[in-house]
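Selected chains from the complex are presented in situ; the others are not included.
Chain lettering (A, B and C) follows the sequence in which the chains are written, and residue indices restart at 1 in each chain.
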Amino acid sequence: MSVNIKPLADRVLVEPAAAEEKTAGGIFIPDTAKEKPQRGVVVAVGNGKPDEPMTVKVGDKVLYGKYSGSELALEGKDYLIMRESDILAIV
Amino acid sequence: MSVNIKPLADRVLVEPAAAEEKTAGGIFIPDTAKEKPQRGVVVAVGNGKPDEPMTVKVGDKVLYGKYSGSELALEGKDYLIMRESDILAIV
Amino acid sequence: MSVNIKPLADRVLVEPAAAEEKTAGGIFIPDTAKEKPQRGVVVAVGNGKPDEPMTVKVGDKVLYGKYSGSELALEGKDYLIMRESDILAIV
């Protein structure tokens, strides 16, 4: 869960939670039918904007909107980089 | 009515009031015909934006616009997470 | 004219004036042909936004734009909830 990256300003790097690959009944869902995960863990945090310190910190489990952030591949893993304002809540 | 979630900034978690499942005459309404509820109870409140404390508090019954907020499922129940500015009034 | 509701921020609850149900010649107008009323009475007022106190008060007769506000049914009566900036004038 450690990555060597410094998000700029009020940006946050989030590792999305893995989507369930089976339905409750045990049927495999093909890749395109899986809904994008909306939960994740914060793995890197920017320094905030001037006079606006960051609220989330590394390790926080967060909820975010379905279409938030840009996808980013780092060392073979997919992350999302988004603004803190795209994060809805800490769970 | 207790949930383990902290909305960010000026966001509010609302549990929508259940929509009536029958019409006055006792006829069941199929799911898609039910109008989305516009009343709910506040179940979690963010810390507000800098210099803008929150007005609503946990337990307030609120009215909100039909298309406000994002739907959020937590432990099998549906909630809405919205900004306080989407709340029209406390009833 | 008393309702148990507190509009948030700079919002105002308005009871629209009843539209005329007959034309001058005594012909009943079907419901969809009636033009939406643009006059009403203020029945509840929010606390205003920070540093912007409210101008209108409960009991004021007001004029507002044709498409202002959201409709709201409270105890079988229809109201409009709008921002004070949607109110054009006090008459």
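We take it that a contact is a pair of C-beta atoms (placed from the backbone, for glycine too) under 8 Å apart; a residue touches a chain by one contact, two chains touch by 3 or more.
The structure presented is a predicted model; accordingly, all values stated were derived computationally and were not measured.
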{"item": "With 3 copies placed, total copies in this complex", "value": "7"}
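The criterion applied here is as follows: only the chains that are shown with their structure count from here on.
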{"item": "Chain A and chain C, separation of their C-alpha mean positions in angstrom", "value": "44"}
{"item": "Inter-centroid spacing, chain C versus chain B (mean Cα positions, whole Å)", "value": "24"}
{"item": "Of all residues in chain B, those that touch chain C in their complex", "value": "51-52, 55-56, 63, 65, 84-85, 87-91"}
{"item": "Interface residues, chain B side, partner chain A - complex", "value": "4-9, 11, 13, 44, 46-47, 50, 70, 72, 74, 81"}
